[in-house]
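Quick one: the structure is below, and I'll ask about it shortly.
Removed: one protein chain of the complex. Kept in place: all other protein chains.
Right, chain A next:
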Amino acid sequence: MLQKLYDWVDERVDITPLWRDIADHEVPEHVNPAHHFSAFVYCFGGLTFFVTVIQILSGMFLTMYYVPDIENAWKSVYYLQREVAYGQIVRGMHHWGASLVIVMLFLHTLRVFFQGAYKKPRELNWVIGVLLFFVMLGLGFTGYLLPWDNKAYFATQVGLEIAAATPVIGDGIRTLLAGDPSIVGAQTLTRFFAIHVFFLPAALFGLMAFHFILIRKQGISGPL
């Protein structure tokens, strides 16, 4: 049955080469923890991806309840956490996942760095990786404001002041992010929401796609 379905699609779309590109590749001995336990360091990239998937899924569920306006944002988070079945778990996964993804990124970066895996021909993928790191930090910064509690509000105020310290364009950056040259308020919350939910994830997906295509093209770096 499944095979028939596959053949039906394959006849029309010719997906076999695509499927082979995605699924059929080798896992060399030196990256396989089944053969060398120390190869677990190669898991950090995959685990980063795994937590990213958790973030995306839990985030999608969060938006079913979250209301991005200053009157209701905090109340909606409170309601989700206290009244909604499994709301505590959904928010918990997104909250702890945000920390875990940074930890995993950090470990992955250190693995790549200390192994010198960024050397020719993988320079570009390193640069893409660091951009991914920046995007993740941006997601952390914008997401922190969304519950609209005191720690969110005041940390964002400090963060925006730091951004505003940039010479020449500082005030421009602040106004762009906060929606106002000095107030952190209704505009800031909606902008951070848009950045957190649309702009940065879009950048993240694009960069991740590039990252993975390059890994597949170049193969994993060889043993040291």
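Brief remarks on what is shown
Throughout what follows, contacts are C-beta pairs under 8 Å (C-beta built on N, C-alpha and C of every residue); 3 or more make two chains touch, one makes a residue touch a chain; residues count from 1.
The rule we apply is simple: contacts and distances are computed from a predicted model.
The subunit not displayed here is recorded in UniProt as "C-type cytochrome", chosen from "C-type cytochrome", "Xanthine dehydrogenase YagR molybdenum-binding subunit", "Glycolate oxidase iron-sulfur subunit" or "Monooxygenase".
Interface note for the absent chain: among A:61, A:141 or A:193, the touching residue is A:141. Within the complete assembly, A:74 is the residue of A:74, A:199 or A:212 that touches the hidden chain. In the complete complex, the hidden chain is touched by one of A:41, A:54, A:67 or A:203, namely A:54. Touch with the hidden chain on the side of chain A covers residues 10-14, 16-17, 19-20, 23-30, 32, 34-35, 43, 46-47, 50-51, 54, 70, 74-75, 77-78, 81-82, 88-89, 91-100, 102, 110, 113-120, 122-123, 126-127, 130-131, 134, 137, 140-141, 144, 147-155, 157-159, 162, 165-167, 184-185, 221, 224.
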